[in-house]
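There's a structure below that I have some questions on.
Complex shown without one protein chain; remaining protein chains in place.
Let's look at chain A:
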Amino acid sequence: MYSFNYVFTIIISSGFVVWLSKVFPLVILKKYKLNEKAVSFLSFVPITIMSALWFESLFVQHLGQLPGLDIENLVASVPTILSAILTRSLLVIVVVGIISLALIRVIGI
């Protein structure tokens, strides 16, 4: 257990940092327009963020060495991608993903 004050101070400070990174750009950019280069740069954010978050989950980090493969997540990604292509439904994709990983753990790949 930790003192409530210690944890609460951390919650409030980190909350403020998170809040500022989300709100500050929105407020500032109401005043200033982004130039064309910046807009073009930012148009790639959705696909790169999703890719980065996905790919990071496929590897096991060993700092100083080549990363290992997270076989479970890698294998579970296959039916998940297939369900995305076949159904284009987020709900189906998430459910298929959860079931795939659960099955993989039961079978023990």
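As a convention for this text, a contact is a pair of C-beta atoms (placed from the backbone, for glycine too) under 8 Å apart; a residue touches a chain by one contact, two chains touch by 3 or more; residues count from 1.
The rule is short, and it goes like this: contacts and distances are computed from a predicted model.
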* Structure fact -> Given "RNA polymerase sigma-70 factor, ECF subfamily", "Membrane protein", "AzlC family protein" or "P-type Cu(+) transporter", the protein name in the UniProt record of the chain not shown would be "AzlC family protein"
* Chain not shown, touching residues in chain A -> 1-2, 4, 6-15, 17-19, 21-27, 29-30, 34, 37-57, 59, 61, 63-67, 73, 76-77, 80-81, 84-85, 88-91, 93-105
